[in-house]
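Only one protein chain is missing from this complex, and each of the others stays in its spot.
Which chain is which? They are A and B, in the order written, and residues in each are numbered from 1.
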Amino acid sequence: MTLADIANLVVAAVLLAGIYAVMSVGMTVIYGVMKIVNLAHAGFMMLGAYIALEFFERLHLDPILAALATFPIMVIVGGFVHFTLVRWLPRSDQPTLPSLLLMFGLWLVLQNLGYLIWGNTDRSIFTPRTFDVIHLGPVVIPTIRLYVFIAGLGCVLLLEALLNWTWFGRALRALVQNPYAGRIVGIDDEKIAGLTFGLGIGFAGLAGALLASLYSFNPDFGRPFLIRAFVIIVLGGLESVSGVAIGALVLALVETFTIIWLPAGYQLAISFGLLVLVLIVLPGGIASLLGRVRRLA
Amino acid sequence: MKSRSLRWQFLLPAILLAGLLVLPEVGLSPNALRLLFVSFVWIIASLAWNLLGGYAGQVSFGFAVFNGIGAYVAAMLIDNGRLHPYLAFLAAGVAAAIASVLIGLPTFRLRGPYFAIATIGVSEAIRVVATNVDFTGGASGYRITESRQFNQLEHYYCAMFVAAVAVATTYLISRHKFGLGLMAINQDEDAAADSGVNPFAYKLKAHAIAAFFTGIAGGLFARYAAYIHPNGVFGFHNSVQILLMPVIGGLGTVWGPVLGGVVVGVIEEEIVAYFPQAHLLIYGGLLIIIVLFEPGGIVGGLRRLARWIRRVLERGPGTPAADTPSEQADEVLWGTGSGPGR
Partner (left out) sequence: MNKLTKFFGGLAAVRDVSFEVRRGQIFGFIGPNGAGKTTLFSMIAGAQKPTSGQIICRGKDVTGLRSFRLIHEGIARTHQVVRPFRNMTVLENVEVGAYFGRQGADHKSVPEKAMEILRSVGLQDYADTPAYVLSVGNHKKLEVARALATGPEILLCDEICGGLTHAETAAMLELLRQIRDRGVTILYVEHDVKAITAICDRILVLNYGQKLAEDTPEQVQLDPAVIEAYLGVAPKGWDNA
């Protein structure tokens, strides 16, 4: 394998990591504040993909713009779901069984809605640009992947900014660290929870919409991504955006490089095997290792 | 414990069992027999899952893997008469149990939802492997050829027998040390350990027993259908259905999974007839409604109804809405929620 090949693979992995990060950030944020593991994440990704498809086909919007437009819609959807269903769940510091089952039921409902509204044939978003490539020396980059990466990265950075520089972000981080203390100092945790949930769903939808430009999809397409999101979160630790970025990168690298030796069908099994390995060696995920390093320093 | 109700407790199931034993003699259409057979198989899996998910509180979304392993092991052993079917079923159960230990060793380090998602991953990974590997027939599946003739009655009685054993096992577990340990783990795993329970070992044991029964269920079905393929037996929808039944019927109870199995069986039949597209919608909707309004499932709902009736009879109109503490003792093992139904 030549250096150019390796460079290509690394670049491909980084681009992939970008979108994996977008996908996982939504789950992380919801988990951090509400301790809810969002199994319906895959369903919302699917919804986002289809909404972007509608924008593309009916309004002839550029796929990336369509994805960005999907974001606010999904945030509203998320807020609505929170208001009607999620806020009735028992409150806890730990993930609860009812929350798990509720989100799972929601996922089933979303899938079925997807089938009812859009049918179960594969759809995809094609533009003349889909096959363009850019050459950076020996490295070949499909432009669509680059745009997706940039859009995704931009949104994740905006999220970081939001978390660190706005009142909402601060309130959110406070609730992640200590919900009781947060409530005592006056944070309206119901409202923040609703906004957070909306935000998380927004990112899920955004991820789905971005993926729609890269792959074909049908209402069931969420499941492998759900598993990947989970792997990333466990790898990267559940409570920080940077952790997610690291986890996404690791997973993307592993996936990209193992394709050389194994048929694509086994990819999921590999990702999963990686997870199991990490869990056996480091029950806290890679982030716990980093935490240890930081503490020693 | 409570002995006056003991006789009642055994009377109804005994009648039910007798009825089911006799039913085919009375005359049942082949379709009805098929329906009952399939119900029994699902009830076995439902009871099995309930041991781990209902009593011990470890929710697995990947029980299809045991269904599949059981199906394939049984299929390959029964094919061309290599082994007597009943022994093959046992082997299927044992194979699934062994797999459950291998799966449980890494995954039981996780708690709650992480464990749940991990089980999805394991199940999917194995499904993918089964689809790509040759000696199981790969994606085109596996066909069983048996020299004995197809005897629907035999399948019916086999499944019924195993289902009855599963019910009995659940009952025994719930009344003895093992069940208490599982419930303690469900309530508070660390406090259970501090009281002498070995959580990891117990989880593995419960998992193994559950996998054993699920594997047999898979085997029973495989023999009946005579043809299996990976997306069918390892499919995620199986995991969904298996967990749905105890949740709908009542987690952590003996008859909840059975009722849940019946309800889901009926839904399956009716949906296929009238609303083939609304499958997941109905299941998802049911799940949501149950979580928010009646976490105890059907059994929980019936118990509440019974309590309400009893109270109305005792005191007449103007009864208070809340349950007294000893009545609350009948509630199933969920956290106190603040759902809209309360």
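The rule we apply is simple: a residue touches a chain if its C-beta (ideal position, glycine included) is under 8 Å from a C-beta of that chain, and two chains touch if they have at least 3 such contacts.
Everything quoted here is computed from the prediction, not taken from an experiment.
Visitor: Considering the full assembly, with which of the depicted chains is the omitted chain in contact?
Guide: The undisplayed chain, in the complete complex, is in contact with B.
Visitor: So which of B:Asn151, B:Ser195 or B:Gln277 would be touching the chain we can't see?
Guide: Touching the chain that is not displayed is residue B:Ser195.
Visitor: Which of these touches the unseen chain: B:Leu180, B:Ala226 or B:Val263?
Guide: Per the contact definition at the top, the residue touching the missing chain is B:Leu180.
Visitor: Just the residue numbers, please: which parts of subunit B touch the chain that's not shown?
Guide: 1, 176-177, 180-181, 183-184, 187-188, 190-199, 325-326, 328-329, 331-334, 336
Going forward, only the chains that are shown with their structure count from here on.
Visitor: Any idea how many Å lie between the Cα centroids of subunit A and subunit B?
Guide: Their C-alpha centroids are separated by 32 Å.
Visitor: Contact residues on subunit A for subunit B in the complex?
Guide: My answer: residues 37, 39, 85, 88-92, 94-102, 104-113, 115-116, 223-224, 226-227, 230-231, 234, 263, 265-266, 268-269, 271-273, 275-276, 279-280, 283.
Visitor: Which bits of subunit B are touching subunit A when the two form their complex?
Guide: It comes out as residues 57, 59, 61, 106-107, 109-114, 116-118, 120-122, 124-126, 128-129, 131-132, 236, 240, 247, 277-281, 283-288, 290-292, 295, 334-340.
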